[in-house]
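Of the protein chains in this complex, one is absent; all others appear in place.
The block that comes next holds chain A.
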Amino acid sequence: EGFEVTYLPVGSDGLIDLDRLVKEIRPDTGLVSVMAVNNEIGVVQPVEEIGKICKEFNVPFHTDAAQALGKIKVDVEKWNVSLMSLSGHKIYGPKGVGALYLRRRPRIRVEPQMNGGGQERGIRSGTVPTPLVVGMGAACELAMKEMEYDENRIKGLQERLLNGIREKIDGVVVNGSMDRRYVGNLNLSFAYVEGESLLMGLKEVAVSSGSACTSASLEPSYVLRALGVDEDMAHTSIRFGIGRFTTEEEIDRAVELTVKQVEKLREMSPLYEMVKEGIDIKQIQWAQH
């Protein structure tokens, strides 16, 4: 009973290896599912190429486009997707509404998660929440109009953020490919500074961290681990999100606060001290717990 799942590894830039995908597709492969834009590191997967491969092998292709909608061009024909997950609140729409795109030709069939009144052609029973749905539709319409302008503006802000930080401090690493990336996401690792302690000092800025201390399970982010990020760097990552309503002042303030806190925490960091003394941290035998 159940299904066998094959997980594809990613490279250090966060992108899927297409040759590996071709190899792993079997005659009994029922579905290929790849996230279009990753929410943690902002990397955009080569969905068009993946769609082509799936067409070749005649395997249905599902993508989670929640972070892609309204941000990058989504074309179900070009991408050859059979199923696509969408979320309302990610495009400045209301919370509590999402959508699943289902291809008509060739028709893809799904089994309903909920049974009842038979709404949405029996696929999702339950009264459709009209205000939420209209909200999502309106958000999509707006996003269509604003997408290009948004992208250019946000790209400028992202550069401003990254350059602003890099000018003042070193040891800053961008996690994930810089080329294939959504401009509004910047995931940075600050060497020798732990993520949660940095978050404490960035109270004004809405950021998140992939460090173990910020997760309830005390495990560092699996996304960063998949990138092959060194374990000591995995705890140092911070994700900055830039959106339609972010202003230049906010970016400058974020840069100022980040630089200040990183400098302060580096002064408190025994690792930074060791590195300054010329000790190679990787050679130390740590007393593990």
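The working rule: a residue touches a chain if its C-beta (ideal position, glycine included) is under 8 Å from a C-beta of that chain, and two chains touch if they have at least 3 such contacts; residues count from 1.
By our rule, contacts and distances are computed from a predicted model.
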{"item": "Protein name as given in UniProt for the chain not displayed, \"Iron-sulfur cluster assembly protein\", \"Cell cycle checkpoint control protein RAD9A\", \"Serine/threonine kinase 19\" or \"Leptin receptor\"", "value": "\"Iron-sulfur cluster assembly protein\""}
{"item": "Of A:113, A:247 or A:283, the residue in touch with the unshown chain", "value": "A:283"}
{"item": "Hidden-chain contact residue, picked from the options A:13, A:151 or A:196", "value": "A:196"}
{"item": "Hidden partner interface residues of chain A, rising order", "value": "192-197, 200-201, 211-214, 216, 218, 220, 231-232, 234-235, 267-274, 277, 279-281, 283-289"}
